[in-house]
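Scroll down for the structure; my scribbles are underneath it.
Omission of a single protein chain aside, the complex is shown with its protein chains in their original locations.
Chain naming follows the written order as A, B and C, and within any one chain the residues start at number 1.
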Amino acid sequence: METIEELTGRVRAFAAERDWQPFHTPKNLAMALAGEVGELLAELQWLTPEESARVMADPEHGARVRAEIADVTIYLVRLADVLGVDLLAAAADKLADSAVRYPVERARGSAAKAPRDQPPVT
Amino acid sequence: METIEELTGRVRAFAAERDWQPFHTPKNLAMALAGEVGELLAELQWLTPEESARVMADPEHGARVRAEIADVTIYLVRLADVLGVDLLAAAADKLADSAVRYPVERARGSAAKAPRDQPPVT
Amino acid sequence: METIEELTGRVRAFAAERDWQPFHTPKNLAMALAGEVGELLAELQWLTPEESARVMADPEHGARVRAEIADVTIYLVRLADVLGVDLLAAAADKLADSAVRYPVERARGSAAKAPRDQPPVT
Partner (left out) sequence: METIEELTGRVRAFAAERDWQPFHTPKNLAMALAGEVGELLAELQWLTPEESARVMADPEHGARVRAEIADVTIYLVRLADVLGVDLLAAAADKLADSAVRYPVERARGSAAKAPRDQPPVT
């Protein structure tokens, strides 16, 4: 569909139309984001990792997971907008940092031995 | 910078180069996402809502907040990729649902009285 | 009412009677705990800190908060039981560590200036 900038604009308008800006402080939005992530966890908590990999094949459960991910995205986009953070630029910067901190060779070597000490991606 | 599709591709390559795909089940990634959201909360927990609204004005604190938001974004993008969910489409669908559930007139009326019962945005 | 050991025993029996032990791995229980904490956050997210301090005065909202705290407690007790961790002993040990890391004099001095760098209690 659209771009992340368009989504950001739509969420901003959604909040403005309802006079919700006073509630949308970074602190409150971070809590709301965490609440939505909690709902996402609840959808996956009793599944094995393997079952979780097939969750979208179940139409009903898949729809719930997709809706929770949507809620997380909406609050994340809103929080970034309120803070003036460019989500994609921030993520790109962090990924570049992580590439330095987790060089390919060392990361591959450590994967088998110490999954915990190898925090994938970031 | 780029689009969310480009970021998704970069995060995917990052994981593949390090042989981290086996760890990147939806269940594990949802936990990692929640862990990063926890770090974001920790940056804002002792601030008043008003202080949180000015957090980016402090270069050091602002940089930490930006980095945590970046981590959240990276895991969210990775989770959506692994599940085959289009983040922007899912968010747009959810926003359309929320527009029906929270009609502008009713939402504005309820804002002052019952902030809790008026879950902004979603 | 009772002691934490009695609660632990009751939660254990509750799970056993329903054959839920296979689901109660530490990983799954930590996710469930996080999910319940997310519900607790949702109850407080749009309140100001001051409003949150009065939340128990509203019978309906207070009952919801109490119920979410109960859920968090139940999963925490269950997780500790499954891991063989003595919650009270672990907390006492950590508090002793924190007393060393945050000496009274320095902590008091820093409170006004740097609330973020003064992580209360732990």
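Structure notes:
In this section, a contact is a pair of C-beta atoms (placed from the backbone, for glycine too) under 8 Å apart; a residue touches a chain by one contact, two chains touch by 3 or more.
Just so you know, these numbers come straight off a predicted model, no measurement behind them.
The hidden chain, counted over the whole complex, makes contact with A, B, C. For the chain missing from the display, the contacting residue among A:L47, A:L79 or A:A92 is A:L47, taking the whole complex into account.
By the touch definition given at the top, subunit B reaches the unshown chain through residues 23, 28, 31-32, 34-39, 41-42, 44-46. Listed for subunit A, the residues touching the missing chain in the whole complex are 27, 30-31, 34, 42-43, 46-49, 61, 115-116, 118-120. Residues 1-4, 7, 10-11, 14-15, 17-20, 23-28, 30-34, 36-38, 40-41, 44, 47-50, 52-53, 55-56, 65-67, 69-80, 82-95, 98-99, 102, 104, 107-108, 111, 115, 118-122 of subunit C touch the missing chain (whole complex, contact as defined above).
Following the convention adopted for this analysis, only the chains that are shown with their structure count from here on.
Between the Cα centres of subunit A and subunit B there is a gap of 4 Å.
Subunit C has its Cα centroid 24 Å from the Cα centroid of subunit B. Shared interface positions of subunit B, i.e. residues touching 2 or more other chains, are given as 27, 30-31, 34, 47-49, 115, 118-120.
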